[in-house]
Each structure stands twice: as C-alpha cells, then as structure tokens.
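Every protein chain except one is present and positioned as in the full complex.
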Amino acid sequence: MSEKSFRQAINEALSMEMRRDPNVFLIGEDIAGGTGGDGEEDAWGGVMGVTKGLLGEFGAHRVIDTPISETAYIGAAIGAAATGMRPVAELMFCDFAGVCFDQIMNQAAKLRYMLGGQAKVPLVIRTQCGGGFNAAAQHSQTLHGLFTHIPGLKVVMPSNPYEAKGLLIEAIRDDDPVMYMEHKFMYDDKGEAPDESYTIPLGEACYSRDGEDITVCSLGRMVNLCNQAADELQAENINCTVIDLRCTSPLDEESICESIAETGHLVVVDEGYPRCGFAADIAALAAVQAQSALRAPVKLVTPPHTTIPFAPALEELYIPSVERIKQGIREALGV
Amino acid sequence: MSEKSFRQAINEALSMEMRRDPNVFLIGEDIAGGTGGDGEEDAWGGVMGVTKGLLGEFGAHRVIDTPISETAYIGAAIGAAATGMRPVAELMFCDFAGVCFDQIMNQAAKLRYMLGGQAKVPLVIRTQCGGGFNAAAQHSQTLHGLFTHIPGLKVVMPSNPYEAKGLLIEAIRDDDPVMYMEHKFMYDDKGEAPDESYTIPLGEACYSRDGEDITVCSLGRMVNLCNQAADELQAENINCTVIDLRCTSPLDEESICESIAETGHLVVVDEGYPRCGFAADIAALAAVQAQSALRAPVKLVTPPHTTIPFAPALEELYIPSVERIKQGIREALGV
Amino acid sequence: MTDHTIELSPEVALAAYRTMRTIREFEDRIHLNNAKGEIPGFIHLSAGQEASAVGICMHLSEQDHIASTHRGHGHSLAKGCDVVAMMDEIYAKRSGLCAGKGGSMHLADLSKGMIGANGIVGGGVPLAAGAALKSKVLSSDRVAVAFFGDGALNEGATMETMNLAKVLNLPIIFAMEDNGYGEATPSSWAIGGDAPARARGFGLATYSLDGHDFFQMYQTAGAVIADVRAGQGPAFLHINLSRYYGHFEGDAASYRPQGEVDRIRDEKDCLMIFRHKSVAAKLVTAEQLDQIDEEVIRQLDGAVEHARQAPLPTAEDLLTDVYVSY
Partner (left out) sequence: MTDHTIELSPEVALAAYRTMRTIREFEDRIHLNNAKGEIPGFIHLSAGQEASAVGICMHLSEQDHIASTHRGHGHSLAKGCDVVAMMDEIYAKRSGLCAGKGGSMHLADLSKGMIGANGIVGGGVPLAAGAALKSKVLSSDRVAVAFFGDGALNEGATMETMNLAKVLNLPIIFAMEDNGYGEATPSSWAIGGDAPARARGFGLATYSLDGHDFFQMYQTAGAVIADVRAGQGPAFLHINLSRYYGHFEGDAASYRPQGEVDRIRDEKDCLMIFRHKSVAAKLVTAEQLDQIDEEVIRQLDGAVEHARQAPLPTAEDLLTDVYVSY
C-alpha cells in the first residue's frame, strides 16, 4: 500500500500485466513519443505521460507508436485481439472516437455475436475524457453514453487511483472489449493503493458513503464531487448514500435499486451529455424498476444539452459542480 | 391529396425543395447510380430507389454520386452547408455513421457553437434505419439514440408518407443539421398525403390516437405497431393514447408529460438499443418531470441489450412486435 | 506474359480447380434458391472472381489470417470454411458457421484463419492488419491478407491501414479485387489516379494481376506472400476480375453496358481458362475436371438439402454471445 497518483496507478497496472502476459501490448499515438526521430526516445509516454517508461522496459515491439490513423490502429488492435492477443490501445481523447467509431461500434462490439460466439475480443481502449482544462468542444467530452449504448462493449470509469489500477488490471484480463475512461483532470490526484497486483470486478458498484436520506449515483471524477457535496450537506442534516458505479456497462442495477428502496430519493450526477445519456439511463432504471420506492421526482445533475464551451467562465457553469450537486440533492428532497 | 408510398413522399419532398431553392443539392453513394459508366444512367436512384428520377430533372451538378468515402462527402456537405448551401446528403444505412461519425458529431453538430453563432449548418442527412430485412448486425441498427445524445443535432423519424414529406421539407428548410431517419421496412408503405408542398414543424408530437388508460410513446415505424396494439387492446377494454413523437430532438416534452398527467401510465416503444437509448430518455423524462403523476412503473418495450441477429427466427424476437407491445401495456397497467 | 501453367503439380491444380468449382456452384445455387425465396438477408455473390480467392489462399495456412468483405463466400471457401456450415449459415440455421447470427455478410471461421466477411466497406482491412500485427509482436512468420474491392480503396479505413502497414512493416498483403464496380459505380470513375499508383505512393510493393487467370494469380501471389512472410514488408495486389451477378441479389445491373457480362463469361471465365490451359499443358485431363464438376454438384446438392432441413436457432440464442461474461 502506498500513495500513488492516478497516472502512476494506470502505469503500474499496464506494466504489471505486460510482465505477466506476453500477449499484452500497447499501441497508440505517441504512447512512447519520438519513434523514428533523432531526439529523445520515449519523449512523451503519451500526451499525459501515463505510459512513460514502458518503452524502456518492454521495447518497441510492445509499446507501439503509430501514425495519426485511429481507424487503422484501433482496428488493428481489434484484429489482434480477435486472433489471440490482449492489446491495450490508447485513444488519446475519447472525442476522437468519432474518427474510428466504426471499428468500435461495428467491429469490436459486434464481432463475437456476429460470429456466433467463435470470437472473443479482449481489447482495452484507454481514453481520456472530461472537462476542466478549457480544451473546448472537441477535447472535453465524456462519451461513456455513446459506448454504453452499444451492446458488446463494456465501459469503465474509475474515480481514484485505487480503482484505476484494480479496474484496469481486470479490464485487461477481461475477455470482452472494454472502454476504459480516464478523466483528464484526475491524473495528478493522489490516493492509497496496493503496490501488488489486484483486480476490481467489472459491474460491481461501491458504496462510497452511506446515508439514509437520498441515493446519489455517479462515477469517475464526479464521485469525488458528490462526496464533497455530501460532506457539506451533513451540516444541513442531509445524509447521502453516494454510489460509485465504476462501470456503466455492466451496470450494478441491484445496488442502485436497493439503495433507492432504502432512501426513496435519487439524484444522478454525470458529466456526459444529458439526452440519451448515462444519467437518463439511471433515471430510467429507477422509473422502470424502482418506481414504487421513489418518494419524489428523480433529479439529474448534468451539463445542459449544449456543446462544451471554451471559456473558463462558461465551462465552470457547464460541468456539474459541488454547488450544483448540493442544490440538486436539496431539490430532490424538497428542502 | 393522393395515396403515396413512403418512398414517393420522400422523392417529392426532395424534388419540390430542389425546384424551390437552387442551393439545395443531393450527394451520396449511387443516389443516381451508374455515373461515369457505359450503362444506364440513374440506374439505381439510391439503393432503395428513393432518389430515382431526380438526376434527369436536376442534372449531375445537383444529384452527385460519390466514391465510397462517407467522411469525405458527408464532411463536404457540412462544409457546403456552413458556406451557404442546403445539401441533402444520403448516408445509405445509419450503421455507416460509424465511418463518418467525427464529421457528424464533432463538426456538423458543434460548428455553430464553437464559432460563437457565426455559422449555421443547414444540412439534412437522410439515412436508413431499422430491422426486418434480416440484414444482420451492421445493416439493421436504429441509431437515433446516438444522434440524440449529441447537442447540436436534430433527429427526425417519420412514421408514414404524410409525415415523411412534411418533415423532410421542414428539415431541408431548417437551419440546423438534421438526421432524417427512414425505416427501410416502410418504403412501400402507402398513405394519403397532399400533392403540394407542406411542412410539419420539428419538435411537435402528434396524438396518433387518444385513450384514457395509458400513454404509449414511440416514433417511426414503431408508431404503426403501437396503433395496431392499441386497436387490438380495445377488445380487452384498454384504451391507449399513442403519441407519435416524430422527432427525438427537439423533443415535445410537454405533450408527453401532459398525457402522463392524464393517464398515469407510460409505455415507451422503441427499436433502438435500450441502454442510454431513446426509450430510456423518455422514461427519464417521466421520472424527472412527471414522477408524481405516474401510478405504476414505466414499461419499456425495446430490443434487448444485444447485437442484432441475422436469422429471421431471432430477428423477429429482437424487434418489438405488436404482441410484445400489447404485453408491455398490460404489464404497465398491471392486468 | 510468361506461361505460369507449368510450375504447378497436378495435385495442386486439381485441388485449386475443386475449390474454384465449389465456389461457383455455391454461388449459382444461392442465386437460384434466393430467387425462390429460400434465403433471407442481403446476398452478394462472387461468381466470376474465384481465381483470386483460391490463387491467394492456397498459399496460406490456417495460422495465416484473411479478412474479407460483404462478398465473402469465395474467400471463406478458399480459406477452408466448411461448405455445409456455410450453407446452413446463409440459410439462417442454428448449425450455421456463425450459429445463424451472422449470415452471408459475416461468415467467419477463426479456427481456419478466416476473420470474417464484413458488412462495412473497408471495415475488415484494419482487422487483417491486426492479425499481421500479432505476427509482428510475437515475431512469428504468419501473414495476413486483406481482401477488399475497388470501392473499398476509397475508404479511409483502407488507406490508413495501407500507411500503418508500411510504417510498422506489417506482414500483410492488400488484395484489391477490382471487379470494375462498387455497387453501380465504375471503379475507373471512382478512383482518382489509379490503384497501383496510389499503392506505390504509400511505399507498398505493388503488382497488377489478371484475376481471370488462376495460374497467374497463383504464381504471383505465391512469390509475393513468400516475400511478405520473409519480412520484406507489406505488398499490394491490384487484381482485375469480374463479377457475374448483380451487386446484390436483386440488382438488375442496368448500369453495365449490355452484353458485358456475357462477353466476359465467354472470353474470360476463370474456370474456362483454367480448363483450357491446364488440359492443353497436359497438367490434368478434361475427364478429371469433369469428375470434379460432378462431385461438386453432388456436394452442393447435399449442402443445400442439409441447410433446408437444419433446425432454426431458438429463443435463448438471441441473448447469448453478446459478451463472454456480463
């Protein structure tokens, strides 16, 4: 056990799995950085430095830089997975899913089913999501809603270094294609995590905090904001259960419904787009499976149905904040 | 007024708008068919014959066949729209959104906002959706959920020839990018529609049938199945309101909530994937805005969270049927 | 042009003919039975294109991979997929190669190194590169072949992969089957520049082939695949050939000039050319070929009958195999 950054936790998960299994390899744009050039090798280790150092240990055969051709290399990772490897491909920003979405949606996700169960596609696509860097409309999205929509994909979104490491190791060992979404604002977040290898199962939520008044569901970075909001609301005598869902697909429906049964109130906090998004998905779950337990309307705390703005003054208003979460919880409770 | 097929209605809408506005042009793969060859020109008029005959009237400058390069020609349509034209691009199957999703999601949808309101993108992307042809996993999807998720896009799904014509003319005149989704199973469907030009506003649902017991929401082809189910359920003394939403974005939230307020029961019927899908979106709306009116859990009638199978024996089970809709309505009513 | 006939053993020649003949018979049956309404879904037939699939795949082992297209029956058969299981699949039966879930556009058998037909034009090309990438990561001598059409050359997926393969020096062969049309649109119109020049522009070793002539296909593909296997980097084959039926079953193909197909059938049919050349060179006898024809007909009679009788998938099958675990 030691304190690690989110970045370190991911790096450790990758290196441990690469040591353990020769079929695991990494591929992506500048995940080493400098390949083929006359300057420093491994100059970047990815745009956020997450894969830094892995080239040195594992070599260019397993830490593979590519041209800027997401369809080609994500597709190649899928083909490698279908033929027996365990690639971890890096899609620099999840926004770039647009340029390789066919390979994700129509190939990776569907191959097993279309082939009548012959194939498995043990692929992880690591990708950055989230706002807060004033990176504007095409570098700030949180597109787990898109991925969750597609049957055949699993979708993971860790909220701290402990989860980052355990969920990534699990994702790499998992036999299905997993979208692993790293919030770009969290790489320097610190937290305790074991130094050895461990796994966290996909599809098991965790109760991040217990409270009898209301159920607050979220995942990824938003969990931390929810916990802070819950902390602060104790002063108002509001006690929240905060559920960290960890995965959107598979989804731990049971934990959500059980908690709603106890609290009778639901707030969902999510950084994705609201329409046909993940928050709506959870609200629908409540309306379908837990309606009788609901004592008040569900409250969703999400961005508006709006493209993501550049200006910090606007982006702050766009992303759910502790203040807006608190307000949402109060509204859900009618206080 | 005359009886038209769904196909004819769309063809009429296109030709009328092309006559009216020289900035309207069509672009897509084989929308004429045979361009550059030694055989018949306009050999196809699109893979389903929808644009047949338009080449003859409007010429190759306005009915433009392309190589198989969706990113390039959909992107070019976006660029043309942003610089003053009103293109109608055909994406043969909505499943192919995967190969041009960046242009749809990150360019067309976001351009206006990113440019601070300078740009408008009056583009229509006509595309086929839906199952029933045993066309398997990559040619049967109904991806309005994806498009609805993205702020900046409008999404239209007509349920009959009358709507097909009026909504398409409106979509072409609309100043925002519109995904116009044609269910491939409906092209030969017949219905009455005016011969002259008319428009149906985007974002206004229509009450396809009135009944006090339950609200049934759907759009596109599913509306017809809902109406049939409602017909048959009268024998069981169940009276349904069937709302044809016509558009998912903008969404006529008011009509939905008003109807729920009257009936207290909601069934949503949709052919899209269930997770983070359109049915969930409507259920979430109910849970957030109409929870107090709900007298029972919301019921969703959708495909399972499953890739679309090829075999007719399986596809029949996959797509919501009149029988499953009836069962859903009964369950929602607890009868 | 050199005569490629002689460098082949009779055994190989007969095996090649049998596979080509099987593909043709397979396609003709489906054409007929589809017209009778027996076959669901979208069907794209490759009759006429047999020599390419067979001439290439005969140089591959089960550990070498291919990825195919919507027009994938021929590639599947050439790569060793089972005729009966394929027919069952196309008839949407539970005993089908893909359990009835994929159909004509998604035929695959990973145990034979066939990654899959593909409903997305260009969609299979990166997948083949993935198999080649596996070979590179594991330093094995396996190769991959990406089959794709002239239309697919214009998809970003195809072109990105050509570049990626060159840059990473992947052991892959790009087998572009130019049947003159992408749907209704001539390849001569839809390809800016020309295909070999484009491939060379990516730095690929590039060859132009007559796909009507099995012997040329076989010989050249063999040499090229050997080079690729030896680590000399990716290669590109521009294969000229012809499809006989419409783009899909139901297409009247009026965009083709009248008589085009008849002329090709008369003058360039790959089975006919094979027969002429191989018999003339005394490699095989006409009787041997006739006998194969008959055997193949009987085999296909059996396959169709099996497919007709085979049981349908059942309700449980709908939900299985979405995930390995969920």
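Chains here go by letter, A, B and C, matching the order in which they are written, and residues are numbered from 1 within each.
Just so it is clear, a contact is a pair of C-beta atoms (placed from the backbone, for glycine too) under 8 Å apart; a residue touches a chain by one contact, two chains touch by 3 or more.
What you are looking at is a predicted structure, and each value in this text was computed from that prediction instead of being measured.
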item	value
Chains on display which the left-out chain touches in the complete complex	A, B, C
Residue of B:L14, B:M92 or B:M114 touching the missing chain in the full complex	B:M114
Option from C:W189, C:Y207 or C:Y326 whose C-beta touches the chain left out	C:W189
Residues in chain A touching the chain absent from view	29-30, 33-40, 43-44, 47, 65, 67-72, 95-96, 98-99, 133-139, 304-307, 309-314, 317-318
Contact footprint on chain C, counting only the chain that is left out	154-157, 159-160, 162-167, 189-194, 197-204
For chain B, the residues touching the chain missing from this view	22, 25, 27, 61-62, 64, 66-67, 69, 71-85, 102-103, 106-107, 111-120, 151-152, 154, 174-176, 203, 250
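In this section, only the chains that are shown with their structure count from here on.
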item	value
Chain of greatest Cα-centre distance to chain C	A
Distance between chain centroids, defined by C-alpha means - chain A, chain C (Å)	40
Centroid distance [mean C-alpha coordinates] between chain C and chain B, Å	36
Intercentroid distance (Cα basis), chain B paired with chain A, Å	30
For chain C, residues that touch 2 or more chains besides their own	98, 100-102, 106, 118-120, 123, 156-157, 322
In chain A, residues with contacts to at least two other chains	71, 102-103, 106, 113-114, 151-152
